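Every protein chain except one is present and positioned as in the full complex.
After this line comes subunit A, so read on.
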Amino acid sequence: MNDSDVSRQIDQMVRFIRQEAEEKASEISVSAEEEFNIEKLQLVEAEKKKIRQEYERKEKQVEIRKKIEYSMQLNASRIKVLQAQDDVVNSMKEAASKELLSVSNHHHLSLTHHGHVYRNLLKDLIVQSLLRLKEPSVLLRCRENDLHLVEHVLASAAQEYADKENVHLPEIIVDNNVFLPPAPSHHNIHELHCSGGVVLASRDGKIVFENTLDARLDVLFRNKLPEIRKQLFGQVAA
C-alpha cells in the first residue's frame, strides 16, 4: 500500500468512528426523550392521584362536620321547645298554687260566706283522711291560723267518719304545739309555707297522710299532666 491508500483508509476509519459515535449519541438522545416523557407523565399522574384522594377526604370530613353540626342544632332546638313547654305548664301550676290562697284565706273576705266554705273544706279533708288511715286514734296537725276552724268541725268530722265506716268514734289528737307552716307571703316566699288543709297520722306516727291543699295540688297536677299537655300541645310530640 502506498501512502495515499493508507491515508484514505485512515480517513475512512476516522469517519466511521465518528459516524458510529453520532449514531449512538442520537439513539441515546431519542430514548432519553421517550424516557423523559414517560417518567414525567407517571410522576405527575401518581402525584395528582394522591392529591385528588387527599382533597376527597377533606371534602368528606367537611360534609360530616356539617351534618353533625346541623343535628346538634336540631337537638338544641328541640330541647328549647321542650323546655318552653315545661315552663308554660309549670307556670300554670304556679298560678294555681297562688289561687289556693284565696281558698283558705278566710280573714280578708266576708267571714260568714268565705269562712264557711273553707271550714267545710277542712271538715271534708279530715273525713277523707280518716277514711284513708282507718285508724282508731290519729294525730292531726294544721296551721295555727286554722286551729279554731278545725276545732269547730272536729266533732262532726269524727261522727261522719264513724257513721260511714260503721266504727266507733276515732280519737283525734290535735297538735297544739307544732303547727303547719303559715300561708305564703312576701316574707316567706322561699321558706316552707302551707296554703291550708291538714296532715293526719296514725298514733305511732308511722303512717302519714298529707291532705294539705299544696300536697293535693302536687298529686293532682302530676296526674293531670298528660291531659294538660295534650290539651296545650295537641299532637306535637312530647
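As a working rule, a contact is a pair of C-beta atoms (placed from the backbone, for glycine too) under 8 Å apart; a residue touches a chain by one contact, two chains touch by 3 or more; residues count from 1.
Assume contacts and distances are computed from a predicted model.
**Q** With one chain of the assembly withheld, which option in "Cytoplasmic tRNA 2-thiolation protein 1", "V-type proton ATPase subunit G", "Aubergine" or "YAE1 maturation factor of ABCE1" matches that chain's UniProt protein name?
**A** "V-type proton ATPase subunit G"
**Q** Touching the left-out chain: which of A:Leu131, A:Leu169 or A:Leu192?
**A** Of the listed residues, the one touching the omitted chain is A:Leu131.
**Q** Provide the residue numbers of subunit A that touch the chain removed from this figure.
**A** 3, 6-7, 10, 13-14, 17-18, 20-22, 24-26, 28-29, 31-33, 35-37, 39-40, 43-44, 47-48, 51-52, 55, 58-59, 62, 66, 69-70, 73-74, 77, 80-81, 84-85, 88-89, 92-93, 95-96, 99-100, 103, 121, 124-125, 127-128, 131, 160, 164, 213, 216-217, 220-221, 224, 228, 231-233
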